[in-house]
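Encoded as structure tokens, the structure appears first; notes follow it.
All protein chains but one are shown at their positions in the complex.
First chain written, first letter: the chains are A, B and C, and each begins at residue 1.
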Amino acid sequence: MRDPELMKKVMKKAVSLGKKEIENGRVADYIPELAKARKDALGLCIVEADGAVHKVGDTNIPFSLQSISKVVSLCMALELHGLDTVFSHVGMEPSGEAFNSIVELDLQSNKPFNPFINSGAIAVESLIIDYRSFDDLLDFTRMLFLDPEITLNRQVYNSEMATCDRNRAIAYLLKSKNVITTNVDTSIELYTKMCSLNVTAESLANFGLVLALGGKDPRNGNRLLKAETVQTVKTIMLTCGMYDGSGQFAVEVGIPTKSGVGGGLLSVVDREMGIGVYGPSLDAKGNCIAGKAILRYLADKLNLHLFHE
Amino acid sequence: MRDPELMKKVMKKAVSLGKKEIENGRVADYIPELAKARKDALGLCIVEADGAVHKVGDTNIPFSLQSISKVVSLCMALELHGLDTVFSHVGMEPSGEAFNSIVELDLQSNKPFNPFINSGAIAVESLIIDYRSFDDLLDFTRMLFLDPEITLNRQVYNSEMATCDRNRAIAYLLKSKNVITTNVDTSIELYTKMCSLNVTAESLANFGLVLALGGKDPRNGNRLLKAETVQTVKTIMLTCGMYDGSGQFAVEVGIPTKSGVGGGLLSVVDREMGIGVYGPSLDAKGNCIAGKAILRYLADKLNLHLFHE
Amino acid sequence: MRDPELMKKVMKKAVSLGKKEIENGRVADYIPELAKARKDALGLCIVEADGAVHKVGDTNIPFSLQSISKVVSLCMALELHGLDTVFSHVGMEPSGEAFNSIVELDLQSNKPFNPFINSGAIAVESLIIDYRSFDDLLDFTRMLFLDPEITLNRQVYNSEMATCDRNRAIAYLLKSKNVITTNVDTSIELYTKMCSLNVTAESLANFGLVLALGGKDPRNGNRLLKAETVQTVKTIMLTCGMYDGSGQFAVEVGIPTKSGVGGGLLSVVDREMGIGVYGPSLDAKGNCIAGKAILRYLADKLNLHLFHE
Partner (left out) sequence: MRDPELMKKVMKKAVSLGKKEIENGRVADYIPELAKARKDALGLCIVEADGAVHKVGDTNIPFSLQSISKVVSLCMALELHGLDTVFSHVGMEPSGEAFNSIVELDLQSNKPFNPFINSGAIAVESLIIDYRSFDDLLDFTRMLFLDPEITLNRQVYNSEMATCDRNRAIAYLLKSKNVITTNVDTSIELYTKMCSLNVTAESLANFGLVLALGGKDPRNGNRLLKAETVQTVKTIMLTCGMYDGSGQFAVEVGIPTKSGVGGGLLSVVDREMGIGVYGPSLDAKGNCIAGKAILRYLADKLNLHLFHE
């Protein structure tokens, strides 16, 4: 356990550095519901292995999970089917492409590059759909986030469903290549519902800690996820978690992290901490711009980089 | 320090598993000199932080460094100029593309994706060329590999220079985009010389340990590389070190590794070990096929995965 | 008018040359209905401006129009809206890509390259759908082909609808880019119905002659299409009519032609002739393999190349 006073001081400084970045980003506006977010909202929550919880700022504002749901769905698919089956439908390679790329899928491969781009996530969803309902996935999310209050944000869901033509295009392309065989509408619906779950920075931090602890519940040590699932998910968060800025983030920060355009960041300091950030102002690649600065500062001051000396 | 008996037993088993993969690969034959390698050669060397050295098989056969030289050159460029300058000329993103891709360079970016694809390595070389001679780089390599006997393999060098039209194409494309401003012939010459250095599995393991120790000489603790350089290099080895198989290797093995088509693998178990492998039979992506099986087994039995529980 | 004896002789020789190519091709089998075609069927019909009709072989076997329907739909869109409107939704450039490419659409452009690749044809269909029903288009086709017996092949239509996921992907991608705003299902349905019209080599030749005469009915000189429409369509048939083999066909044969994977070829010898070919054995690019040899021979012997001396 880290010194609480030091933690508070470093976190406050990190958040103040993050705040300065907010004006350089912009709130996602491809759907009206996302555009409503308060641009200057910013929250940071860290939970430690021993249960200590540290919060600064807007850690309890609800926001939609968006791409961070890809982590949850990947966990579920791995729990259901194991690595071999899952990765026969989707790759594990960083793509160097934007999250919604179609080009590489069509040109170079008959399966999506990885589970954290849209095509890969839709393929993952199709592995789940015959085995688990949305309600099952909602329960699973609540369990992993240690937060029974997670609910579907209906406004976000409806708004997304009205503008998901590109995702439908991706799904039909996957179907034409036999990567998925499920009904496109049902897959897109499940995918979009998962993106529309409301969470908080604090619940993200909880999930981060579960992953940091190899899949065990920090409150009682009960296993929530298989060790193999968690090892895999953390690695892919490191290599693919920040869209086409993943490589740079790995070098500069070195903390496995997954971002969502709702403004969330889910970070895992292995064995030690879960970190959750909320800040809806995004950089050009779709990552929380303040959060990146926050995590870089934390990594530096608290020696959190994977390969710190 | 690990139990020497256990180490010996696990390493032997790993090598025997690796041997079974040899027939599934093929020796690089794009130049006659490489094609001369003994396909069934296989060596594994592990050096531990306390100085213990473990060897199985052909750990002292010399072979050419090839792409592993990209790690050395990146170290030199980072030592000379720091991160900001180096990464203004080359990116840090995995590319999902083969090592000699031109397409992404031309289509999507005005700088190479990362320092471990050919275009990126040529860009790195051009950052060094005005500051250090080949002899300086040779000395630097000998220092990092703790091996004063490393020399240029003239046959390999001449053979490579006769077939480097694609690399020249890449260099001229970089020049047309002002990524490099140096003389193309000189840059290609230096790049090819570095690829043609003769090393052994043991000297690779030594370099691996230097990186594992954050850049310090394991014999005396003297700093050979800046901490920042080493942290950066290890991260990029993890995300980009195995060509377009890097993501899968990170998930399945989780040890920062760089391969070369000469058959070498340079691996870093952070804080603990350097590992060197030699086996010229390569998989379809250009990575030592036996070495991959060896490292997967070692990671599993010795808990070396970055995110092992 | 050409000498009928010579015509008969040249056409017979052309068909016998074409027959030799049949074994080098294969019948389209992406849907079961197409795979049923008799591979060695081959028919050639030429109608001259003065009304002379010459037939050799299977000129009255019905087969589905497939991509040749793109010519009909382009005619209709041009008649309805004129060049400016149509070509603000679709380009006029040959793409060098296969007919069902998604890559160029997504990467390089916000509109399809031309009206004869699937993406372009779907965009054209969406310009028609609010103005004309399928029945209207069927009547239009019957008029242009001088053939009141053209009907929808229900088996082909149902078969195509069951396997059009890639076209749906293309349509949703177009919708996400606002190239089309119509309902995807309705557009795909109309597009697929047009592809599933049953025609014969003779009715193709009739339509070819209408185009050769600048849009006039050869029987009475009544204008069926605007001169501007016909000039445009003939040019695009020349530059884009044979998928990614269009350039080579223009050089070697020099007759504006549109092919369909049903085995049809629609050819226009300007001011002089319409030519229709049926032969379901296709080359690797999807063009009637016997028909290419036939047209090359005809062009040579009858001086039909656009730029013959």
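The criterion applied here is as follows: contacts are C-beta pairs under 8 Å (C-beta built on N, C-alpha and C of every residue); 3 or more make two chains touch, one makes a residue touch a chain.
Because the structure is a prediction, the values reported are computed rather than measured.
Visitor: For the full complex, can you list every visible chain touched by the one that's not shown?
Guide: Spelled out, the missing chain touches these shown chains: B, C.
Visitor: Touch as defined at the start, partner being the missing chain; which of C:53, C:92 or C:161 qualifies?
Guide: If we include the chain that is not displayed, C:92 is the one touching it.
Visitor: Tell me which residue among C:63, C:113 or C:297 touches the hidden chain in the full complex.
Guide: C:113
Visitor: With respect to the chain omitted from the figure, which of C:18, C:43, C:57 or C:254 is a touching residue?
Guide: Checking the options C:18, C:43, C:57 or C:254, the one contacting the hidden chain is C:254.
Visitor: Which parts of chain C are in contact with the chain that was left out?
Guide: 87, 91-97, 104, 108, 113-114, 214-215, 227, 230-232, 234-236, 238-240, 244-248, 250-251, 254, 256, 270, 305-309
Visitor: Mind pulling the chain B residues that touch the left-out chain?
Guide: Interface residues of chain B facing the absent chain: 102-103, 106-107, 165-166, 168-173, 175-176, 184.
The rule is simple: only the chains that are shown with their structure count from here on.
Visitor: Find the chain most remote from chain C, comparing centres computed as mean CA coordinates.
Guide: Farthest by centroid: B.
Visitor: With over half of the numbers shared counting as same, classify the chain A/chain B interface as same or different.
Guide: The interface is built from the same residue numbers on each side, given that over half of them are used by both copies.
Visitor: Chain A and chain C are the same sequence; what rotation (0 to 180°, nearest 5) superposes their CA atoms?
Guide: The rotation relating chain A to chain C comes to 180 degrees.
Visitor: Nearest whole angstrom, what separates the Cα centre of chain A from the Cα centre of chain B?
Guide: 32
Visitor: Chain C: which residues touch two or more other chains?
Guide: 107
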